[in-house]
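All protein chains but one are shown at their positions in the complex.
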Amino acid sequence: MSSTQHEWPLWEIFVRSRQGLGHKHVGSLHAADAEMAIQNARDVYTRRQEGVSIWVVPADAITASSPDEKDVLFDPANDKVYRHPTFYQLPDEVNNM
Amino acid sequence: MSPVEMNLEARFEAYVAEDKKIEPKDWMPDAYRKTLIRQISQHAHSEIVGMLPEGNWITRAPSLKRKAILLAKVQDEAGHGLYLYSAAETLGVTRDQMLDDLHTGKAKYSSIFNYPTISWADIGAVGWLVDGAAIMNQVPLCKCSYGPYARAMVRVCKEESFHQRQGFQIMLTMAQGTPEQKALAQDAFNRWWWPSLMMFGPSDADSPHSGQSMKWNIKRFSNDELRQRFVDMTVPQAELLGLTVPDPDLKWNEDRGHYDFGAIDWDEFFNVIKGNGPCNKERLAARVSAHERGAWVREAAKAHAAKQAERRAKSSTHAA
Partner (left out) sequence: MTEAQHLQAILRLGDDALVLGQRLSEWCGHGPILEEDIALTNVALDLIGQARNLYTLAGSREGQGRDEDALAYFRTDREFQNHLLVEQPNGHFGDTVVRQMFYDAFALERYAFLARQTVDPDLAGIAAKAVKELQYHWGHSSQWVIRLGDGTEESHAKVQESVIALWGYTGEMFMADDVDVACAEAGLLPDLEGVQRAWSVRVADGLSQATLSQPEDGWMQRGGKQGIHSEHLSYMLAEMQVLPRTYPNATW
């Protein structure tokens, strides 16, 4: 008998390392429920004061873009260089614009 | 191989050649995936089995400060096991499958942990030598081609840096302590030196997976290269401690710019891997027992979570 179906669900963990920064993905862990996931995340991923806030997300609730679509999704932005401020050459006098 | 697969394979090879990272959902050759699963899960198993020889002295640590340090260190190893299992899980294997493989003896773990820790000085020697060798092996992995593994290793290496230092400090305190303490330190060094050299794996000539792993950027230096580096680094540290390296053939080779050292007993190495080490049975039995004794606890938490979810669903239907 395989024991795989007995496993607790996997959670993805996001930690805000200090006020003012966004939550960043730090890893994953197993927990039976959300509350346990938060407690475990605190013990696993913030033992060295790495965080001030934690998000836990069931891994199967995440929808990811497919790597096969990488070209289709992201290449079209390549030639839109006019979206970057450095595209515009202005006189030195207004250099701080 | 179909043209599409050839295309994918070419793209993969090109990525790795350019030192780019492969991420979980990217296409990868089956053999690459299998090699990674084998290596990462072995690595994870080594972390959690590695908790046992050091855990053996937590309740007997000779000061409260040492007790706290050792607890935090062994706890880190649990954390490292967890990061690594998670990295392996991104490749489509579950932690339960990996644990099954460990418990049934199908998967291996670092054979160094099949040696006993019979005195407090062993805790120093393990930190200094075993963690030292592990760091040497692990630092290059921070740059390996598989993203989740590399990221886990960055975390591991960052946390690991205090482990070797605390081990060395134990050795230093004992080597400078009473004659009895110094004797314990030398005795521990004698027993852990050779097994530590074995941690880098068989000689390059006898290492079956090395070539392919180097090509895939999973492995970046050969076993013998890393072993030499470890010896060169450790011998001066032993001198500082005033301890004698238990190898009569050890001497500095001016021409090579490295230490020459004696022959490793590979017969012992392969026997420990095969299960004949002093503690193979105890280590595995301890892991299996913890897992089995925890089964009802894991079941209960799952059952409770299911009940709670059901209650929430019911109350939200009522509310609506």
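Read from first to last, the chains carry the letters A and B; within each, the first residue is number 1.
The rule we apply is simple: contacts are C-beta pairs under 8 Å (C-beta built on N, C-alpha and C of every residue); 3 or more make two chains touch, one makes a residue touch a chain.
Quick caveat: nothing in here was measured; it's all calculated off a predicted structure.
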Among B:K65, B:R256 or B:H318, residue touching the chain not depicted:
B:K65
Touching the absent chain when the full complex is considered, from B:K25, B:K143 or B:K307
B:K307
Candidates B:D30, B:E180, B:E254 or B:D267 - the one touching the absent chain:
B:E180
Contact footprint on subunit A, counting only the chain that is left out
8, 29-32, 35-36, 39-40, 43-44, 47
Mind listing the subunit B residues that contact the chain we can't see here?
48, 51-52, 55, 58-68, 71-72, 74-75, 78-79, 81-82, 85, 120, 170, 173-174, 177-178, 180-181, 286, 289-290, 293-305, 307
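To be clear about the criterion, only the chains that are shown with their structure count from here on.
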Can you list the subunit B residues touching subunit A in their complex?
23, 25-27, 72, 75-76, 79, 82-83, 86, 89, 94-97, 100, 151-152, 155, 159, 295, 298-299, 301-302, 304-305, 308
Could you list, by residue number, the parts of subunit A that touch subunit B in their complex?
2-4, 6-8, 10, 27-30, 32-33, 36, 44, 47-48, 64, 66-67
